[in-house]
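Sharing a structure with you now.
A single protein chain has been omitted from the complex, and every remaining protein chain is retained in its original position.
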Amino acid sequence: MNDLVKDWSSDVSTFKIRWSKAMMWIFLISDTFIFGTFLISYMAIRLTVVDSWPDTSQVFALHVGGTDVPLLLIAIMTFILISSSGTMAIAVNAANKKDKRKTGIFMLLTVLGGIAFVSMQAFEWTKLIVDEGIRPWGNDFGAQQFGSFFFMITGFHGLHVLIGVIYLSIVSKRVLAGRYDGIDDYQIVEVAGLYWHFVDLVWVFIFAFFYLW
Amino acid sequence: MQDAELNQTFYEGQTIHHPKSWLTKYVFSQDHKTVAIQYFSLSLLTGVVGVILSMVMRLQLGFPGLFDISPDTYYQSITMHGMIMVIYLLTAILLGGFGNFLIPLMLGARDMAFPFVNMMSVHFYALSVILLFASYLVPGGPTGAGWTLYPPQVLLPGTPGYDWGIVMMILSVAVFIIAFTMGGLNYVTTVLQSRARGMTLMRMPLVIWCIFLATVIGLLAFPALLVAGIMLLLDRLIGSSFFMPDIFQFGQHVTNVFGTEYEGGSPLLFQHLFWFFGHPEVYIVALPMFGIVSELISCHARKNIFGYKMMVWALIAITAVSFIVWAHHMFVAGMNPVLGFFFATTTLIIAIPTAIKVYNWVLTLWKADIHMTVPMYYAVGFIFTFIIGGLGGLFLGNVSVDVELSDTYFVVGHFHVVMGISPILALCGGVHHWFPLITGRTMNNFLGKIHFWGTFAGAYLIYIPMHYLGLGGVLRRYYDFKGLAYVSDSLHDMNVFITLASIVVGLIQFLFLFNIVWSYFKGKKVEKNPWKATTLEWQTTTMPPGHGNWPNKLPTVHRGPYDYSVPGASEDYIPQNVPLEAETEGGSSHE
Partner (left out) sequence: MNDDTNFKHPSFYPKAEPDNSHPISFYLIAWLALFILSALSYYIDYVNLEGMVRWVLITILALLKAGLIVSVFMHLAWERVALIYTILLPPILLIVMLAIFANDGNAINVLRYSLS
């Protein structure tokens, strides 16, 4: 508590962190509001509609070896995203120890995870659109808003993953090329990491509230 | 790195690039002052269009049918006028213009934290303005659903621009939100992370506090508008029905672009989302004008602002409460009536910190050494106007009264007093006050006073009658009132009067623009710190300040922002960067 007051009443800098990191945190709060609003709108509509909401474990089931395994693809996607978050954390850790090679390698692993996630999402979308016939304006399972919310929310999240993949590959390339040697102490890796963990964080809530609820 | 604060080309490890060519100096400039001026000029130009559009509406209302204004044009003018004024003029000029210009200078920083992002911000803003006006070029013209863009009306055939105008509008707003986010991240980071040595938060000038908090509001409120916009766009383009209920027009179930029926959406959800943005937006506009007025009053009344800490905490309270009052715009929308009680209560609660601010301004003026300069005219005029507007708000904040007054001209009158005239007064006062800092010349006082009296008196001639119209039951957004028996002849006459008054006041606004342009070339040249102000922006070695703001060392702050008329001091003001012991022999100095 004492530190809280001291920091807020200090001069020059309130948080005593690099500007880029402060900016990323503030941006993430703003972004939290975007995703929060998406999910809350989804809740409001789901409460509003008179038609029944589709049973997600049935819609998202994957047909493996003769039986329908509910949410299998989603479970794999969750696993991949969490793992990529883990590799990113290790990359940040390596960056703090100024281990250039390890940082770069683990960031590239993260990028691979991101690419895998987006590809699986593309597969999921294709399957839903082509096989299940889910459209933004209607589907066979229940309320028609189901499809539009699914495409909107996962689409917006997928866009974030895609941006993150591009962002991380640029940063990792620069790290490996030695652009941050000496200056900056690889702080930018930490900032990029914050963004990537945030994408993971959003997925946690989408997984819980859209797929499982 | 060691001389980061000594050498002006280094700034937190970044090099400040001094502009080399015309293009990098005026178009792709990363200097916060140039970016601010770009914001100023662009938003003022957009504002001119907004004023012209309001003239179109007034001409139709005052003299129905005389000027051959079609209903479509009328509704498109309403929509564009509202959007332009609230978002593209006021938000942009108060945060983009004043924020950019004042934050680094008043905090004693070299520039914004991220100059490149700052430059991108103004370019995205320009793009959003272009997109906005491009909606006049698409088939069907701009959308005519009112600036609130309520579905389902906005997507129904018959509303002007229901097909492409709305798409352009949402795209434009989305680009604006991106621009605002880039600017806003800059303002917040700069305020929190790069103040001068000795500049604690409680020593910041109030205008910086206000812009900072307004930006925080913006960063948290604009996402709701973005989400609402995206969902509306999807309703229009890919046939979802987030906001479109089962709706019948001429006996036909209304269909989306793919020919399937809209069903089950919730138009109320849009209103909730819109006003979750829309009400904080009022405070995005209001807080900076509070700040500007605080500066003007303290400086031109030569007195420390009364209750500085109270002012700051009142601002923080307004910021917090502004997020939980939104549904007072929806009392008659069909919302759950239980919620009306909650929102009426919070609405009346937010009047408390606002009233604290007004009392503090008045108490600052009490027994002060008031200099009736042009900025002071505007500041005092602002207080009057804002009180009047605030009193109107008390009526509208109560559910039972609001049910009667909702969607009448009472509402139009109320928010034009609060959101139209008050910001213009604060804005013009601010421009008069800081014009010497930007150009090294003062604005013409005579023209300034004409503009002030014209605007101030004219505002009452326009908007007080509007309150009466509303009490008489005249509904807003009507194209004309032919055949409505309850709109009596005297109310028609009042409309004619309002139109005549608004044309005069509208023309007077051009006087202000003329004053800016004229004074830029021909204004009286002044020395450094013409108002004898204490805040840091006037203490730079050159005026206007050069690129990097402080040629050598960054300033050090030793005192609060409003040390005017300190007893025992040799002059009646002590700048913030003067050390405590330097000027007072036995005199007191306050935080």
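Note that the chains take the letters A and B in the order they are written out, and that residue 1 is the start of every chain.
Rule of thumb we're sticking to: a residue touches a chain if its C-beta (ideal position, glycine included) is under 8 Å from a C-beta of that chain, and two chains touch if they have at least 3 such contacts.
From a predicted model like this one, the values you see are computed outputs, not experimental measurements.
A.B. asks: The chain left out touches which of the shown chains?
C.D. replies: A, B
A.B. asks: Just name the one of B:V27, B:I238 or B:I324 that touches the chain not displayed here.
C.D. replies: Residue touching the chain left out of view: B:I324.
A.B. asks: Looking beyond the chains shown, say which of B:M80, B:L94, B:M204 or B:L269 touches the absent one.
C.D. replies: In the complete complex, the chain left out is touched by residue B:L269.
A.B. asks: In the full complex, which residues of chain B touch the absent chain?
C.D. replies: Spelled out for chain B, the touching residues are 1, 4-5, 12-13, 193-194, 197-198, 200, 220, 266, 268-269, 272, 276, 323-324, 327, 335-336, 338-339, 342, 556, 558, 580.
A.B. asks: With the missing chain put back, which residues of chain A would touch it? List them for me.
C.D. replies: 1, 3-4, 7-8, 11-19, 25, 28-29, 32-33, 36-37, 40-41, 43-50, 57, 70-71, 75, 78-79, 82-83, 85-86, 88-90, 92-93, 96-97, 185, 187, 190, 193-194, 197-198, 200-201, 204-205, 207-209, 212-213
Throughout what follows, only the chains that are shown with their structure count from here on.
A.B. asks: Go ahead and note the Å separation of the Cα centroids belonging to chain A and chain B.
C.D. replies: The answer is 34 Å.
A.B. asks: Considering the complex alone, what residue numbers of chain B touch chain A?
C.D. replies: Residues in contact with chain A: 12-13, 113-114, 181, 184-186, 188-189, 192-203, 219-220, 222-224, 226-227, 230-231, 234, 238-242, 256, 258, 260, 263-266, 269, 272-273, 276, 557.
A.B. asks: Within the complex, which stretch of chain A touches chain B?
C.D. replies: 8-15, 17-19, 22-23, 26-27, 29-31, 33-34, 36-38, 41, 44-45, 48-51, 135-138, 143-145, 147-149, 151-152, 156, 183-184
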